[in-house]
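Reviewing the structure listed below.
Of the protein chains in this complex, all but one are displayed in their positions.
Order as written gives the chain letters A and B; numbering starts at 1 within each chain.
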Amino acid sequence: MVVAILIWLITIFTSYHFLMRTWWFPDSASAHGHLLDSQFETTLIVTGVIFILVQIALGYLVWKYRQKPSSGKAIYTHGNHRLEIASIVVTTIVFYLMVLPGQSIWADLYINAPAQDSIQIEVTGQQFAWNMRYPGPDGKFGRTLPELIDDSSGNPLGLDFEDPAAEDDLVLPIMALPVERPIELLLRSKDVTHSFFVRELRIKQDTVPGLTIPLRFTPTQTGTFEIVCAELCGLGHHRMRSFLEVMSDADYRAWLEEMAE
Amino acid sequence: MSTPSFSETIDHFSPAQEEGTGVPGAEKGLHGRPAPPSIQDQRYKTGTMVGLAGILMFFTAFVSAYIVRQGLGTDWEPIKLPNLVWYNTLILLASSFSLEMARTRLKDLPALRSWWLGTATLGTVFLVGQLVVWQKLSAEGVYLASNPSSSFFYVLTAVHGIHLLGGVLALLILSLKLWGGILASHHVGSMALYWHFMDFLWILLLLLFVFWR
Partner (left out) sequence: MAEAEHSHAAHAAPTSFIWKYIFSKDHKIIGIQYYLLALFAVFVGMALSVLIRINLVWSGTSIGLLEALFPEGAPGGVMTPEFYLAMLTMHGTIMVFMVLTTAPQGGFGNYFLPIQIGADDMAFPTLNMLSFWLTFVSLVVLLAAFFVSGGAPTSGWTAYPPLSALGEIAGPGLGIGQDLWIVSIAIFCIASLLGALNFITTVLDLRVKGMTLMRMPLPVWAWFVTAILGLLAFGVLLAAGILLLLDRVAGTSFFIPGGLVVSDQIINHKGGSPLLWQHLFWFFGHPEVYIAILPGMGVTSQILAVFSRKPIFGYKAMVYSMFGIGTLGFLVWGHHMFMSGMSPYSAIVFSLLTTAIAVPSAIKTFNWLGTLWGGRISLEPAMQFAIRFVSLFVSGGLGGLFLNQPSTDIYLHDTYFVVGHFHLIMGVAAIFGIFAGTYYWFSKMFGRHMNKKLGTLHFWLTFVGVNSIFMPMHFLGLVGHPRRYAELSGVNFLAQTAPLHFFITIAAFITVAAQFIFLFNFLWALFKGPKAERNPWSATTLEWEIPSPPPHDNFGGKELTVHHGPYEYSVPGEEADFVMQTARPLQKTDTGTEN
């Protein structure tokens, strides 16, 4: 009896916090973020209903069929084939219907071709910092060589200044982006696997050494957001924090010029 | 008994055994067919097959890593197999043949002993041969870390060799029973299963080295 009440209490308490959104996502600041959020909501509703139903059923069954002096024998049955089949069919349909919209959101984000005028910025993670590289006015990323990497003298990416394209490359520890423009980040890593995560933009991608992984999104709100590392990368994993500022187009161009000095 | 249910058809015991003496396999099966294997036979055979399934997954992991790695980098240089590898293969095949000869001569103790020892000897020669192959490769400057293809070659041959060594040791330990005249058919059956599988595995690995470059 107490067990049943306990289950119900925990269910109510948990559901309350889900409903009140006490600890929740920050508001979405990207185009696909709203889609992701609604997929999350859908999933939450489906799983929430199932969660509540099952916990209530469990509690109810334990309470109703608890042994009492007046109880007769239990009902002898080995199961019910029809009910079994029905539950399989319903489960399959419900879960697959729930999951399918999410797949097309994913496909749009990762599979379909980037917009032609994406702004490309290269992000290289290292122990324990982020290096953002802007290609500069020439729009080309200059050559980098591992031998030239020298953190202490300010060349963390090993830019080869023999390559003319490298001269106007901007390497910064922070990032700025213009709002409402499609962005393509090229994610790389110098040493171990890191992961580039910005909550508000609903973006996350592991940065794997040896690979260059594109990450596409369009910011839709201005603001300053934190970049954190989301893949264990060593001692300083918890302090690989940087900032990403989304600003108006004009502010962005001004910022770029300022940084170039 | 009407049409056997799924559970009955996959079961180990014939319906007759439900009323039998209670010792699975001790009595004759239905229709005068030879009795199902005794429990001794059966568990060694099952155990060996199950064990081989596990070993197969182990090798599959390496092979899939090989395939992935080969498809990845531009730095893959296919390994040039020394000719000795082919002679070694013949020796291993001969050892399987020898073991088969032994297995089919359970009643003929002297013949059994000769073929059995022959298998152990050939297996040992193969292992030594593999070591010589390694030596030849390193003489040509091809080491474990030289190239991804050589890394896999060394790893796969080492891992196969260790399993084959296990087989040789099993042969030798069982030969003690053999000399005491108490080698049972289930020992021989399982041994043969294991040995032939190692042989077969070697062929697969060779095919990998030769064709997946």
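As a working rule, contacts are C-beta pairs under 8 Å (C-beta built on N, C-alpha and C of every residue); 3 or more make two chains touch, one makes a residue touch a chain.
Please read these numbers as outputs of a predicted model, since none were measured by experiment.
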Candidate in contact with the missing chain, chosen from A:Ile88, A:Leu170 or A:Ala254: A:Ile88
Residues of subunit B (touch criterion as defined above) contacting the omitted chain: 5, 7-8, 10-13, 17-18, 20, 22-26, 38-43, 46-47, 50-51, 53-62, 64-65, 68-69, 72-73, 75-76, 144-145, 148, 151, 155, 159, 184-185
Where the missing chain touches subunit A, by residue: 3, 6-7, 10, 14, 17, 22-26, 35-36, 39-40, 43-44, 46-47, 50-51, 54-55, 57-58, 61-62, 65-67, 71, 73-80, 83-84, 87-88, 91-92, 95-96, 98-99, 102-103, 105-107, 109-111, 126-127, 146-147, 149-152, 158, 190-193, 195, 197, 199, 202-206, 208-211, 213, 226, 228-239, 241
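Quick note on the criterion: only the chains that are shown with their structure count from here on.
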Chain centre separation in whole Å, for subunit B relative to subunit A (CA means): 48
